[in-house]
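Here the complex is missing one protein chain, while the rest keep their positions.
Which chain is which? They are A and B, in the order written, and residues in each are numbered from 1.
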Amino acid sequence: MTLALILLSVLILGSAIVALSLRNLIHSALLLVACWAGIAAFYLWAGAEFVAFAQGLVYVGAISMVVLFAVLLTRQGTASEPLGFASWQRFILALVAGGGVAGILVGAVLGTPLTVTTPGPVPVLTVKQIGAQLMGPHVVALLVVGILLTVSLLGAVVLAAEENVKSPEDEV
Amino acid sequence: MSPLQLCLLLSSLLFCVGLVAAMARSNAILVLLGVELMLNAANINFIAFWRYGPNPEAGTGVLFVLFSIAVAAAEAAVGLALVIAVYRHQKTIRLASINRLKG
Partner (left out) sequence: MHLPVSLVWLIPALPLLAAGIAALAPRSCRTLAAGAAIAAMIAAFVISCLALHTALADPGAKLVANFEWFDVGAGAMRLGWLLDPLTAFMCVMVTFVASLIFIFSTGYMKADANFKQFFCFLSLFAAAMLGILVANSLLLLFICWELVGLASYLLIGFWFHKPSAAAAAKKAFITTRIGDLGLLLGLLWLADSTGSLLFYDGGNGVLEVAALGSLASQVTVGGLAVSTAIGLLIFCGAVGKSGQFPLHVWLPDAMEGPTPVSALIHAATMVAAGVFLIARVYPLMSADLALPLVPLHALTVVAFIGAITALLGATIAVAQNDIKRVLAFSTVSQLGYMMLALGVGSWVAAIFHLLTHAFFKALLFLGAGSVIHAAHHEQDIRRLGGLRGRMRITFATFAIGMMALSGVPFLFSGFWSKEAILHAAHGWQVSHLPFGAALVAVVLTAFYMTRLVAETFFGTARTEETEHAHENSAVMTVPLILLAVGAVALGFLGTPAFPWLQARLLGEPEVHGHPLFESAGLMMLSIVLVAVGLGAGWAIYGRRPRVALDAVDPLAKAAPGVIAALGNRLGFDELYAATLGRLVTAGATVADFFDRYVWGGAVTMLARLGEFAGVVNRENDESAINGGFNVVSESFRDSGRAYSRAQSGEPQSYLRFIATGFVVLMLLVILGGGR
């Protein structure tokens, strides 16, 4: 069990690090797909099948496609300019700040005495139960999420739409 | 080391990877993806605490993650649309060049 978790962690972290350090955006997008798939596998490992499927659908299926489209639409000249001093400076600073945050977090995780030490059996949560929960106590949140998705869809369309749209006759 | 601590370590490190990417990369798309990774790390935390927490039958963690994924999807859609819009106006998505609100 633990071994599987460690392997998954290595896969997730490794693909994430490589993805975010590559200079080729297409490659990093594809590697991120692998990272998200690893996270979905982690959910499966933890027993949250439904979340795993949602992760697969939303991240691996949808967001990765949107990212790929964005990459293709905003592609600049293939000749990537050499990394300048500013880039390196920014990278070092980011590494320092990120490393600090990582040290704090890891220290907190390791230094905190967690009460649950014996892993119990995998809890069973059927889709039916999740559905009852969503339509019962959390129905307001569900509705709000529905509205949020609609609004963000419209917003994305408006933002990305061509601004000086020509009349239909002109485009023919 | 308990599995819960392992999970928390995983999420912490993933969070930091996303953070560093968001701070270091100049490409707006990669910054967005770093933010997405940070969100994913938070989700991992939720699942871990649901799995090893005291009351897994309620399924609160699972539901929270579901909503979080929905919000992340919305955020990705709007964020990438913004990137495209900015690209159309500025012909670049290098964050260093997009500083018109500079004081």
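One rule holds for everything that comes next: a contact is a pair of C-beta atoms (placed from the backbone, for glycine too) under 8 Å apart; a residue touches a chain by one contact, two chains touch by 3 or more.
Note that this is a predicted model, so its numbers are computed, not measured.
When the full complex is taken into account, the listed residue touching the unshown chain is A:104, out of A:4, A:65 or A:104. Across B:24, B:41 or B:80, the residue that sits in touch with the chain not pictured is B:24.
The chain not shown here is touched by just one of A:93, A:143 or A:158, and that residue is A:93.
Residues 90, 93-94, 97-98, 100-101, 103-104, 107-108 of chain A touch the missing chain (whole complex, contact as defined above). In the full complex, chain B touches the omitted chain through residues 19, 22-24, 31, 95-96, 98-103.
One rule holds in what follows: only the chains that are shown with their structure count from here on.
Chain A and chain B have CA centres that are 6 Å apart. Per the touch definition, chain B reaches chain A in the complex via residues 2-10, 12-21, 23-27, 29-30, 33-34, 36-37, 40, 43-44, 47-48, 50-54, 56-57, 59, 61-63, 65-67, 69-78, 80-85, 87-88, 92-93, 96. Interface residues of chain A facing chain B in the complex, by the touch rule stated above, are 1-2, 5-6, 8-9, 12-13, 16-17, 19-21, 25, 28-29, 32, 35-36, 39, 42-43, 46-48, 50-51, 54-55, 58-59, 62-63, 66-67, 69-71, 73-74, 76, 86-87, 90-91, 93-95, 97-99, 101-102, 105-106, 109-110, 114, 116-117, 119-120, 122-123, 125, 129-130, 133-134, 138, 141, 145, 148-149, 152-153, 155-157, 159-160, 163.
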